[in-house]
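Excluded from the complex is one protein chain; the other protein chains are retained at their positions.
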Amino acid sequence: MHQGDGQRIIFDNVSKFYGEVLGINRVNLSIPPGITSLVGPNASGKTTILNLMTGLIRPTRGQIRVLGIPPDRPEELFHKVGYCTQYDSFPKGLTGYQFLYSFLRVHGHDGVQAEQLTCTALERVKMLDAAGRRVAGYSKGMRQRIKLAQAICHLPSVLILDEPLNGLDPMARSEMITLFQELGKAGLHIIVSSHILHEVDMISDRVILLNHGYVVAEGDIQGVRSEMEEHPMQILVRCSKPAHLASRIFHQDHVVEVKLHDDGQGLFVRTRSADRFYLLLNEVVVQDDLVIEAVAPADEDVRSVYEYLIGTDGGTR
Amino acid sequence: MAVYKRSYRRFGGELTPEWSRFLILPRYAYQDVLRSRLLLAFFVVCFAFPVGAAVLIYLRHNLSALALLNLSVADLISIDNKFFVRFLSFQGTMAFLLSAFVGPGLVSADLANNALPLYFCRPFSRTEYVVGKMCVLVILLSLITWIPGLLLFLLQSNLEGTTWLYENLWIAAGIFLGSWIWILILSLLTLALSAWVKWRPIAGALLFGVFFVAAGFGQAINNIFYTRWGNLINMGELIDTVWSHLFGLPGRTAVPIWSAWVALLAICILCLGLLYRKVRAYEVVR
Partner (left out) sequence: MRSQEANSSLLNRVSELPWGRWYRQTLAILRLELKRNLFSTRAIPIYLLAVAPVLLFGVRVLVPLPERVVNNLGASSVAYAIMYRSFFLRFAVFFGCVGIFMNLFRGELLEKSLHYYFLAPLRREVLVIGKYLSGLVIAAILFGGSTVLSYLLLYAPSGVTSAREYLLMGPGLAHLGAYLGVTVLACLGYGSVFLAMGLFFRNPIIPAVVILGWESINFLLPPMLKKISVIYYLESLCPVPVPQGSVTILADPAPAWIGVPGLLCVTAIVLVIASLLIRRLEITYSNVE
């Protein structure tokens, strides 16, 4: 085991087949603390990875360690891990409070502690008022929240979330995202799978892109984007004298396209080397007295990376 | 000025007749049923007795074949009302087992997966749903009860002559009516239990429970109260009583015939009530 492996989630050449159907194939991952998003189209293997991580299914091949613990040792693993699954089902006949409290008792907490943790978790997901009602009578959003409360109530070090924003209204989504960010900042290791790309973009420190059971890309989003040389980077520059800047950069071999904005206050650049472009931009600013209002990458986000690598139809490019 | 292009057109084509829409349910249910090899094998086994009975009828009318087998006509059982009651009893048991394997999943799967609203948000009524689901069992059970029964009757008539046919037409009526009563009871009971408990295995267990536990309880009532009215909750005894009556064998009845009819009718009404309560587009969660 490498140093620091005890802080990481490691997949070592892991494959999972459901009979003849491929779940994931030869996946190697080493996920450090922070917020990591699993992104990919339907049936790309996101849930399979999460279920393998938590021992709900066993790998056909390969080894998995979560903070140094193999998933087939639940008695150790789930003191440290909380998993909010995609299954929208609950034990029958329990209220929200009973659901959390009872499973905390199963965790091994005593009555007082379980009560305290239950209330904290319910408060965190803003479900205290509805805690006395049966879960079966909850709305989709409330069920999603109570599931999340169940995943965080025992104060785990790793929180695994499978499509946690499904079924939530925009307000609830934004609250949940804030909660994830808070938990992430507080040092919780969060793995989240989601289809909602711009929200993934807002919260993730790094992404893992999956397609057809293979890892297509992984790392921080800028790193992934910069490695995609066949797709020139798109950069927006708002500045004085955009025509002058355009003329200075147009003859550079890494620049593919330059387009002036209609209002004459900026330009759009497509370049194969963002680093060289930024270097040149610095030079122009210093030499030609250019006033820069804003510089922003136009496609350095999860959506763009997803579209370039996987495409809107789910086929790998 | 805004320009709205109204390109959407609702469906204006022709629909299938309303009366035939329930048939869509058995069509897809059979695909599911026939996928199970175990069930398919059992279904084939259900025809063993009718084939054996057909061979017996044939042998009774083929003296050379009997001579070849070193048998005489007297060695074989006679083809009369008792023969057909035996046939119905055996095939009735097979029908029970078949409906216990096929039936419990018919409604429970839809309830467990919240699929009922999908049916009822279309021009499809609750009655059509129940009839469609019942059809799955009715057709399957017909194939192993009254259809082979009447074929055997026709074979015997063909070999014995028209006089036998005319003299014994009431047996054919008995086969048809007796089978249909059993099929209706089995189908309604299976569907009602399937709708009541939602889970296929438990619905199956409950069906066996209703037959075996009720029979055992009925027997216990008879023993403790020195009576025979306990048979009223024994489904097997009830249908035997009705069949014996239909086939002119009154000595075998366990309870008065009128009470058997009333009990069977009550069971049907109870099942229909249960189906009416459970087969709805919504579920109230308290």
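Order of writing sets the chain letters: A and B. Residues in each chain are counted from 1.
Convention: a residue touches a chain if its C-beta (ideal position, glycine included) is under 8 Å from a C-beta of that chain, and two chains touch if they have at least 3 such contacts.
These numbers come from a predicted model, not from an experiment.
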Legend entry - Sole residue of B:Gly52, B:Pro117 or B:Pro201 that reaches the chain not shown, by the stated touch rule: B:Pro201
Inset, instruction - Using the touch definition up top, pick the residue from A:Leu22, A:Ala43, A:Leu56 or A:Cys119 that touches the left-out chain. - result: A:Leu56
Legend entry - Residue among B:Val51, B:Ala112 or B:Leu169 touching the omitted chain: B:Ala112
Legend entry - Given A:Pro74, A:Gly132, A:Gly223 or A:Gly264, the one touching the chain that is not displayed: A:Pro74
Inset, instruction - Just name the one of B:Ala115, B:Ala220 or B:Ala281 that touches the chain not displayed here. - result: B:Ala220
Legend entry - Residues of subunit B in contact with the chain not shown: 38, 100-101, 104-105, 109, 112, 197, 199-202, 204-206, 208-209, 212-213, 216-217, 219-221, 223-226
Legend entry - Absent-chain interface as seen on subunit A, which is shown: 18, 51, 54-58, 72, 74-79, 81-83, 85, 87, 89-94, 98, 102-103, 105-108, 110, 150
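We take it that only the chains that are shown with their structure count from here on.
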Inset, instruction - Go ahead and note the Å separation of the Cα centroids belonging to subunit A and subunit B. - result: 55
